[in-house]
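For this depiction, one protein chain was excluded, whereas all remaining protein chains were kept in their positions.
Order as written gives the chain letters A and B; numbering starts at 1 within each chain.
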Amino acid sequence: MIKISNKRKNKLFKSTLKFSGYFTVFLIALFLITLIYNSFLSLSTLSLPFLFGSKWEPNAGNFGAAPFVIGTLLTSLLALLISIPFSLSLSVYIGYFLKNKKRKNMLETLMDLLAGIPSVIYGFWGLMILVPIIISFQTKLGVVPYGVGILAASLILAIMIIPYSVSLGKDVINLVPSDLIEAAIALGATPYEVVKHIAIPYSFSGLFAGHVMAFGRAISETMAVTMVIGNRNFIPKSLMDPANTLASVIANEFGEASDPLYVSSLIELGLILLLITTTVNIIGKFIVKAYHVHTN
Amino acid sequence: MSTQTREKLNQRLLINKIFYKLIEFLSFSLLIPLGLILFYIIKNGIAYLNLDFFLNMPAPVGETGGGAFNAIIGSFMIVGLAGLIAIPLGILIGIFLGEFKDHKMNNLTRIAIETLQGIPSIIYGIVAYVWFVLPFGNFSAFSASFALALMMLPMVAKATEETIVMIPYTLKEASYALGANYYTTIIKVILPSCMKGISSGVLIGISRILGETAPLLFTAFGNAFLNFNMGKPMNALPLLIYNYASSPYQEWQQIAWAASLFLIIIVLGLSIIAKNVIK
Partner (left out) sequence: MKLKTVVFLLLLTCFSNVLFSQINSLQAGGATLPYPFYAKLFQEYYKKTGVKINYQPIGSGSGIQQLRGNRIDFAGSELTVSEDYINTYFSGEIIQIPMYATGIGVIFNLPEINTLKLDSTVIADIFLGNITKWNDKKIQKLNPDTKLPPLSITPIVRAEKSGTTSAFTHYLSRNSILWNKTIGNKSMIASAITLSAKGNKGVVNLAEKIKGSITYAGLAYIDSSSLGIASLLNNLNNFVYPSVEFVQKSVKNINSLANLKLNPQDSNKKNGYPIIAYTWILIYKQQQTSTIQELISWMVTDGKKIAKDYKFIPLQSKIQKQEISKINITKLHHD
């Protein structure tokens, strides 16, 4: 090794560390610039009508983001709604009720397992197992038995995002000050009343933030959704309809986009997706900061 | 106690009991989808997780005996390179975030890392395509590694920062008291005590990117053959699963189940190791 003086080593090291900071910011900036630059064509020619355009017809040169923005928001909102009873129950159960270490570990491992399963495997399982179940359910209801569609995608998303809201939720419930709880118990409150009147109101912002982040996770999910959403580039009329999300249409069509406007429109869809997820994440982080949500 | 009060009390106790049972039920009912998922993957995959799967190359449609050899090697190579890129850089960033709290770039860097963490995986694929596939004129394993490295970066950086911030200042003081300079203190004293936290972040990061498919779609391209050249297209397990899963061929679906089982075992194994390392 070349002999570098200690002073030099220090300086070099500190510079490297600072450089890594600058580099990261530079990387993100380059990221954003790449997306904006490559969607410039559609941004300039189509501009605002693109956002609200409901026609996506590459062959005819019509591009509109509405079907995908609606598809994304519908599936994510539905997934969030389905997940709330489960994630709240788990947060309260693990965070407050459960004193048994064994059961606690088991449920926490359950959460980790769910969070760790790769997206493409969720999609594969969804396509092979869940979709046939939905088909028979739809046949019994008398609606067109697509199987694939918003319902399938939302169900799988709900399972995928529960670990995210629970991981924050159980921590905030757990950290409700014990003197508040004990005071309530001393006044004769049942556990239900403690949860309803003390624990949840106190940790509400944390619970909310956890669900906001879960929502953000659902929005950005790609593979599992692509495999079960039915890939229809039109605004869905019902929850049983097939649809497409921002992420899944990019996954399907990016490889073959030919004319520059088509490519540009797809990248602009990516930009829109990025803006939505970043906004949602910022809201979540802001809530955590502003309300001094206590976690470990 | 008057009957009215007793009634009210019983009512409250009943509500409480219902509530508790409901919460318990909803919590454990999550076991059902997880059980279904794991059950079907194990049931359908275990039969085909055989020597053919590990050692054979993919076979054309309709032929038996196909395997995932090139995909397994490809996954490890792509993830390996991604780790090589993300781990040193991530650790440096984490140290910067933890140590240089008053530096003007600190907040901005933190925001950058948080933003990176929330980016949808398909966007990484697009950017890697624009930065590496377009200029170099071909698909490559390297472009895939780069996309995955970007995904892994925030996890390593955050794990490093969180760990280094928890190291008591006294350790640093002791090191300085013994005459060590900043560089030696951080590298030889502080970092080793952070190893647990950092490796936990690294393992979680690796297990996350092993299963990622979207960044590979426009970068790695896939390969029917075995390939060790990072500058050329390469096959990977998530790509294999994605391609085979939506096919109507029984042999391919069987391999997809086996590959899913294999991937889950590794991914879950890594995260279990990671969680236990923290303790």
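The definition used in the following text is that contacts are C-beta pairs under 8 Å (C-beta built on N, C-alpha and C of every residue); 3 or more make two chains touch, one makes a residue touch a chain.
Just so we're clear, the structure is a prediction, and the values are computed from it rather than from any experiment.
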Where B:77, B:122, B:190 or B:274 are the choices, the one touching the absent chain is B:77
Sole touch to the unshown chain from B:19, B:96, B:139 or B:182: residue B:139
May I ask which residue of A:65, A:80, A:148 or A:173 touches the chain that does not appear here? A:148
Among the options B:117, B:181 or B:246, the absent chain makes contact with B:246
Please output the residues of chain B touching the missing chain, sorted low to high. 59-63, 77, 80-81, 84, 133-134, 137-139, 142, 221-225, 227-233, 243, 246-249
Note that chain A touches the chain not displayed via residues 56-59, 131-132, 135, 139, 144-148, 230-234, 242, 252-253, 255-259
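Assume only the chains that are shown with their structure count from here on.
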Separation of mean Cα positions, chain B and chain A [Å, integer]: 16
Footprint of chain A on chain B - complex, ascending: 12-13, 15-16, 19-20, 22-24, 26-31, 33-34, 36-38, 40-41, 89, 92-93, 95-97, 99-100, 103, 105-106, 108-109, 112-116, 118-123, 126-127, 129-131, 150, 153, 157, 181-184, 186-187, 207-208, 210-214, 217-218, 238, 241-242, 245-246, 253, 256, 260, 263-264, 267-268, 271-272, 275
Report the residues of chain A in contact with chain B in the complex, numbered from low to high. 6-7, 9-10, 12-14, 16-18, 20-25, 27-28, 31, 34-35, 38, 85-86, 89-90, 92-94, 97, 107, 109-110, 112-114, 116-125, 127-129, 159, 162, 190-193, 195, 216, 219-223, 227, 247, 250-251, 254-255, 267, 270, 273-274, 277-278, 280-281, 285
